[in-house]
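Subset of chains shown; positions unchanged.
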Amino acid sequence: MEIKIRNMVKKFNGVTAINDISLEVIEGEMLALLGSSGCGKTTLLRTIAGLIHQDCGEIYFNNMEVSDWPAQKRNAAMVFQNYALFPHMNVSENIAYGLKIRKTEKKEIEKKVAEVLEKVKLIGFGKRKIQELSGGQKQRVALARSLVIEPDILLFDEPLSNLDEKLRVSMRQEIRRIQKDTNITSVYVTHDQREALSIADRIVVMDSGKICQIGTPEEIYYRPANLFTADFMGHLNVFSCGIIEENGERYYELFGKKIPIENRGKSIKILLRPEEIDISKNGVDALILDIEPFGSVSRYKLKCKNDIIYADFINRRRVGSFKVNDYIKIDFDVSAIHVIEGEL
Amino acid sequence: NSQNSATTAQTESTSAPESKAEQSDIQNDAGWYSEYYDAETMKGKTLNMYGVTDSDPILAEFTKDTGIVIANLVMKNGEILQRLINEKESGVVIADLWFTGGADTFISASQQGLLHPYKSPVGNELEDIMKDKDGYWHGTSLTLVNWVINTELIEKNNLIMPEAWEDLLQDGLKGEVSMSDPASSGTAYNTVSAILQVRGEEAGWEYLDKLIAQVPFFTARGSDPANMVINGEAIVGINASNGDREMEENNEHIKLVYPADGTGWWPQPVAIIEGTENLDEAKVFVDWILSKRGMEAYARIRNAAVARKDVEIPEGIININDINLFPVDFQANAESRDQILLDWAEHIQ
Amino acid sequence: MKQKNSKLIKILYGLIIGFLVYFILLPVMSVIVYGIKSENSLFFSMKGLERSLGYLKNSLIVSFSVTAIATCTGVMLAFTLNRIKFVGRGLLKLLVLLPFVNPPFVGSISYIMLFGRRGLISNKLLGLSISPYGPWGIVVIQVLGLSSLAYILIASSIKKTDTTLEAAARNLGANENDILRSITIPMMLPEISSTALLVFLASMADFSTPLIIGGNFQTLASDLYIQITGLFDMKSAAVSGLILLIPCIAAFVIQKYHLQKKSYFTEETLSSSIEYEEINAYTKFFLISFTAIFISFIFIKYFFIIVGAFTKQWGYNYTLTFSHVNELIGKQYKPFINSIKLAFITASLGSFLGMLIAYLIRFKKLFLSNFVDFAATLPAAVPGILFGIGYLVAFKYPILGIGKWIFTDIKPWILLGTGSIIYLIMIARFINTGLRSGYALLEHINPDMEKASYNLGAGEIETFFRIMAPLMKDAFFASFIRAFTSGMITLGAIIFLLMPSNKVAVQQIFQVVNGGNIGAGAAISLTLSLLTLFLLGVFYTLFNIVEYMKVIKRNKDRLNIWK
């Protein structure tokens, strides 16, 4: 099922949640929707599901306009951000609900429910009341409830936000496997860019109800179209440089390196991701101001000349021996630089 | 014809002090007298009263004359009786007076010691049948059994306007006669027992059987038949009233008929509640209501047929002298009640 | 060791238990003992028992039908009026509450004039001649009245619907029918069953409708009334009351245990809007026309009462007149004030106590909660007049009734004969409405709401007033309306306890209607209704004043923005 959205607008008494969005989701793809809190992700998902109605714009499934279709005709199962589990049913009943509606045979329902309970690691929880679950368990029930019906479209609204890393990874793989196996077109809202990078075929970055960029994870990460996307996808070192013209050559200088540039503008912005910065004997001196350990990576706050620079170094034990106030020498590869022109 | 009219000339209360004789003359001019009345101390006092009808306008008149205020609480006969029983048991006396209600409940109350005997000197004016011989209660007005008839429907259905009890048995009134259940309504019980007393057991039941066949169902309350006739749900309803014509005046299509061959009746008494702390004031009220002044006010304001015969009867009131009243023995009425109701239950099956 | 509760809560709870024992259990027990103790009561003759059982059957037939019909109607009304948008909804929402301000006595008269054998609509218009008397008459009248009760109870909770659940079901492919069957209705079960219970109890205890319209089909409650007022046999009445209690208690138990198994609260306690975005046109048409027809039935009756109050002779001569209204002018106004005072105080206290008990039982897991629940509900199952007798026979003794065994000679304070006893009995009777609506609503409130408040340092009292009370506000008001309106026209329960100097307004109507002047009766009933309606409006405004202020302020803010 291919989804096409044209010029969609949605306002809530005065607040514009979606501001003229056009978007295509290709058949069988997993599209991640990334964006800051309150930027309209949930709203977009709900309009696709038909749970709220857009003020303007159309939605097409396989080139058929569905803007006026009721939700139950769309066969687009959604994992709700707040779970929306039925409190008067137990775990199994919640999961079986969609199947029952589809008049699946009782035996079949039991089988499928058992299977999906295993997939979300909730074996033995079938008879539990919803109120007797922990936050993460509820979230997994919500996930299971949508996965089990194998719909045409799957809409995930931060489906793993309350799970620990290990479970999240395995759920993610499960979701990905099911989605690939059954070729279900999926839209996956997440607040976690790492998750988006690892699960999505393409990523949409949204800001205040608008789309900032659409692209593959690689494009989004390495070739952000604008500062917002770039910054959003990971902490960013931004340098404003003036362009120097010498002997007909145009270049700019960063940490003493002269880097040629073909650009005609007067000033540019240079983006350098923290992980592109390297420790090197030939580098420039930098003072460690702070170290924030992130598991396999630590983020270093460095002072280099007058710039504050963030750098991510892998957390090897030998590296771990750097301490705050140590001096290190840092370098970067010119190819790692991403240049954005003008005043962004 | 009304009952024998032997009046007891004996006055019990000859103990009235001489000094008050002068005063009594003045009050006699006003049309009433009570030896217990003391304007100074009684002015503004409030008495409590139970009763089955709205007596406020009469009580207002009383207040005008005496300065004593009376608050009246309207309840049904049974409710009053139950309250008095329980209030007596707890020693809490709420009401001082009981004015209006069925004579049978007053009899029952006096037997249970709920009433305070007071032989009002004014009571001498009343016939014996109108009062208790020990002074537990005095009748004030008469309640008369009558028929409420929907004249519009009589005309429409070409029926004979009922005048005598036999007229209720005409074919066109089948299912159109409304009557209350003698077990729960004083009106109906009085009617039934009067018919039995007057016609004798056998003939009485014979008539009642035919009457029962005319009635679709027996209503629970005495007031229901009249409402049914007003609403057109029935054509004739057996009802009881004070002799007033209010219902006729309020409803153009209604006529109140007093059966020519006799009708049941009972007095509406007044009594003092045992244990009242305002005994003197209560006695004043009894004296006042039984006085000519009181009765006249009563007749005028309530359009009621009153117990005293020397009272001028205002326009529009039934003159009891024109009505053929069944001779009734209230005491017997009360005694045979259970048996009659048992018989009745069998006859309606 | 479960949830711990502070001393304050325990003391409060103890006081409540004391109140319930004293002012509900004691009188009810008294009336039962009173009935059983008497030697000559009907209870001890087989025939008497047979008779009572016959009436019981009648009662059950009527009450089951009424419960089923009125509850369904209430659900449909609540649904239509709160969840479907259509033109004129506001008006219907107002009109549906009319039965609450029921003009006493004349309502049934109006009904008979319209639908009786020679009724204006049934006979003059449609040419029918059907007797309105009998079981169906009772059912129809009770349904018309009790559907509104059902409506208001359900409506207060329907406003708390979490629509995301329906969205989720829709999203899983359920059509509107499925959703209704599997989500919406099951989620409303607490209020539906609560309502059904109250409707059942109200129908069982209603004696006046069978009296007026039952013909020779009388119920246990009306028979009980007849026994007291006609047969002067209060003891047999007490026994009938005892028999009447049995099915009521059974209904209570069934409702209670049926509900306890499931949970109904969700993470979200309020949805921003509960209206259906779209709804099947046929369904919409059906629901709206059903509602409109039902409400027009109610309306016609009221309209006809207005007609009665302003025409020369209701039912026969429709010349316009103000004579009935003029007659009112001379009437005492004090009973009206008394009525308002009584209804207002008892309705607020009763509803409040009911809500409080609901809250304590649901959220605090206190000891004896089943007992408290039962005791507080009991008055709903006892016909008012019987309850009144209970007070009469219990509180005629000193120290609130139990002094019977302590003081034999001296005469200390006796409740009977004081003005406060009618307040107490009314409060005791109104607790259950508050309790039921409180329960129904609390089922939907996530207990974490309360915990968050404690966690932020609020004590029990603050939490109750700042968090729970606002959340339960609608339910409180629903209960208050019901209690207030019924307080304005209650007579049966207090007739044995009233002081002559403290009469209530409804008595005046009783007097007038008894006099056969139904036009004046209509006028005075109408006055009482309008007064009630007006007061309700005032209360509602006061009650929501904070919100109004907010709305006004918001609008101002908006305007300022535009400027």
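As written, the chains take the letters A, B and C, and residue 1 is the first residue of each chain.
One rule holds for everything that comes next: a residue touches a chain if its C-beta (ideal position, glycine included) is under 8 Å from a C-beta of that chain, and two chains touch if they have at least 3 such contacts.
Remember, predicted model here, so these are calculated numbers, not experimental data.
Counted over the whole structure file, the protein chains come in the copy numbers A x2, B x1, C x1.
Just so it is clear, only the chains that are shown with their structure count from here on.
Hopping across touching chains, the smallest step count from chain A to chain B is 2. Put simply, the chain nearest the middle, going by average C-alpha positions, is C. Per-chain CA centroids place chain A at a distance of 92 Å from chain B.
Each chain gets one centre point, the mean of its Cα atoms, and the points for chain A and chain C are 55 Å apart.
Contacts with at least two other chains are made by no residue of chain A. Residue ranges on chain B touching chain C, taken from their complex, read 46, 48-50, 53-54, 56, 71-79, 81-83, 86-87, 89-95, 105, 108, 152-153, 181, 183-185, 216-218, 220-221, 223-224, 226-227, 230-233, 246-247, 250-253.
Those residues of chain C lying in contact with chain A across their complex are 162, 164-165, 167-176, 178, 182-183, 186-187, 189, 262-268, 277-278.
Residues 46, 49-53, 70-72, 75-78, 80, 82-88, 97-98, 100-102, 129-131, 145-146, 149, 151 of chain A touch chain C in their complex.
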